[in-house]
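There's a structure below that I have some questions on.
Note that this complex is displayed minus one protein chain, with the remaining chains in position.
Now for subunit A:
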């Protein structure tokens, strides 16, 4: 099947846009989560929506699955290729199609990086608000698929709050536009965060935001993580809504220090980065409050200009990649807990770490309780990888026990599919599957992601026997 399909790709694409050489193909075998690997059957580099649609139509004709890939920075194996399928890479679709400042919108192709949008409008006093730490490289198509967030999402929201419309190629090869302004169901809302399982984005209309009048960034150093956590709760309780509240523990600070020499205060058990933005008067008022709240901090550093602000952020933004400096291998975990349970969950992570002899560095978006524990291990030590896996999984259990979630922003992908049943009942999962089937009845679009075992959609292996309870009760219809 695949071989026949490959033979016909020339009808849609230039020869150079089709990669079949095994050595070259293998460079696409994984995304930012290198733990899962699979060499794609074939990779294609389309340059426009018509070519994407052409490829997907061929996939339909031959019943071959396809997986979209942006910059391959995903951390849940979402862009893990199929050996029996087509990998559709958007890295050649990176034109900024239109910038419409009066309406505060920009239309971009999916391969455009998150930061490139901001760079294109920065001089005019605008920016694109969601700012994942990977913003200089991750693609906007990937951001839409993962509903990515970043440090500033506490105040400004995630990708879903900043995308107005998407042109997509549906899993059966039609080019359609999902627009927030359209009446009826919010299909755009369903599409954002669907991890490539509902089709491939070929154009994104994003909302641009005004650069705030004033920005004050504060670095507060605490003796221990508990004091840092208390400060976070106090800030929120005081009614301050900072643009960002980020926390790093001692181990994460050490990594960042080794990587980018960020010069955070020495001997800090935890640092908080708090960014206040908005009208000057408001920022000043909030800053005065914040200084009082952070009275337990042994050092409070305030950035006066963009260079100093960048210096404070540098340590935080490099933290994930930087742990490579202190550990041969690591797992980046992503979980959410209610802010109030932060101290308990952190204590729980600490005891898990001791129990299994596995170090865990903590970096998190403290403001919205989104944890990124970095589980460190030495992959040459026998058994260490397995123990790290256990710790990493147990951290998610902790999150669920405290009423949280197994992912804040990195998505489910292949990596967390097996945790979905811990969070949702079968009925919940089946309901999600019905949505999936409405878009992708043949299960060709990024199969094997998000859901533990594919069910419901007609032709997919492992079909559920009998009628779905929702269908039976007349609450849903199967397409």
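Assume a residue touches a chain if its C-beta (ideal position, glycine included) is under 8 Å from a C-beta of that chain, and two chains touch if they have at least 3 such contacts; residues count from 1.
The rule is simple: contacts and distances are computed from a predicted model.
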**Asked** Quick one: the chain not pictured, UniProt calls it what, "Pyridine nucleotide-disulfide oxidoreductase", "Fe-S-cluster-containing dehydrogenase component", "Glycolate oxidase iron-sulfur subunit" or "Cell division protein FtsX"?
**Response** "Glycolate oxidase iron-sulfur subunit"
**Complete:** Cross-chain touch to the chain not pictured, restricted to A:24, A:210, A:263 or A:418, is A:24
**Request:** Could you tell which one of A:134, A:217, A:362 or A:392 touches the chain left off the display?
**Result:** A:134
**Residue of A:76, A:113 or A:392 in touch with the missing chain, whole complex considered** = A:113
**Asked** Which one touches the absent chain: A:175, A:215, A:321 or A:420?
**Response** A:321
**Complete:** Per the touch rule stated above, subunit A touches the missing chain via residues 19, 21, 23-24, 26-32, 34, 45, 71-73, 89, 91-92, 94, 111, 113, 115, 134, 136-138, 258-260, 318, 320-322, 324-325, 328, 330
